[in-house]
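Shown here: the complex without one of its protein chains, the others still in place.
Right, chain A next:
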Amino acid sequence: MFETAKRRQPLWLLAELTYKCPLQCPYCSNPLDFASAGQELTTEQWIDVFRQARKMGAAQLGFSGGEPLVRQDLEILIAEARRLGYYTNLITSGIGLNAQRIAHFHDAGLDHIQVSFQASDEEVNQMLSGSAKAFAQKLKMAREVKAQGYPMVLNFVTHRHNIDQIDRIIELCVELEADYVELATCQYYGWAFENREALLPTRAQLERAERITNEYRERLAAQGHPIKLIFVTPDYYEERPKKCMNGWGELFLTVTPDGTALPCHSARMLPLTFPNVKDHSLSHIWNDSEGFNYFRGKGWMKEPCRSCDEQDDDLGGCRCQAYMLTGDMHNADPVCAKSEHHSLIVEARLAAEGDVSTAMTFRNERNSRVFFKG
């Protein structure tokens, strides 16, 4: 969504304020061992991060988590970010929100609220979020967000269990007057990778969903409806990898709850050392740290990427996916048909065609402790 910057600047700052969350979605992108993370940054430490990043060119600030609403100082952080000139985005499940809080955020200068949904009906939503009341609360809050005049993005992570409801999902978004809708097919990192077998849709499911989305796009456009439907295909059904994060350390800077700085929110899983904002200035972190420089440029590439004539299109794809699937983060992303490990992706697609187990590991403290002890 960004036009290319002339210089390398962290235009997008993602502030993962906390790993605490009342929901337990089995596709959460937080690390599996989030329960082992250190102490959360204080209000003053976050404000200092915002100030430094703004000086380095950051213009978009996402408040994320976990559930950012858990932070009692959120209003203060929003006000300070807005004062610094950020476009402020609150990325929330809506759990913990109420009309008064939405109004306070508005007064603090919040620009936009993104509400994530698990499904278009209560039953599936409950199964996925682990909360019975979540769906009704989300509907109520989405209506309140619009009633108070905010731009609103609705985000549905789609997968095997809800992708066949895509028509109902879109209709719900139209009814709720969303400005943008992200129909984001689950990406298999963190908890989603753990639950991949139970989440990956079949090719037929995916093609049907994309066709229906296109039909809605045409119909809505013909009505002059301003809603924008963004359909994110899962790379598991592609033959070339995605240009992950638009290039490592080119545009995105994530700061995790304990202050660890990452070039993308998944990168913590890699066997690299990432700097902490408590120990270093952001300028040092962005420009000079080993973690941010490691995959910049193309010098790190192995074959087949090194001599590939498409290397600039995708920069070898996602480093985390290469590491998770092949054990070597320097390998080509196995999504690429030129990768010697591409069969791993093909096998996952084939497995999705059969009867799959619906058992999933839900993202919660108890399960997370298993991952960091084990």
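Here is the rule we go by: a residue touches a chain if its C-beta (ideal position, glycine included) is under 8 Å from a C-beta of that chain, and two chains touch if they have at least 3 such contacts; residues count from 1.
As a convention for this text, contacts and distances are computed from a predicted model.
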Not-shown chain resolves in UniProt (candidates "ABC transporter permease", "Aromatic-amino-acid aminotransferase", "PqqA binding protein" or "Dihydroorotase") to "PqqA binding protein"
Given A:59, A:76, A:99 or A:124, the one touching the chain that is not displayed: A:59
Among A:40, A:67, A:111 or A:333, which one is in touch with the chain left out? A:111
Of A:95, A:153, A:244 or A:352, the one touching the omitted chain in the full complex: A:153
Touching the missing chain, which residues of chain A? 1-3, 5-6, 9, 11-12, 55-57, 59-60, 62, 85, 87, 89, 111-112, 114, 149, 151, 153, 179-180, 226
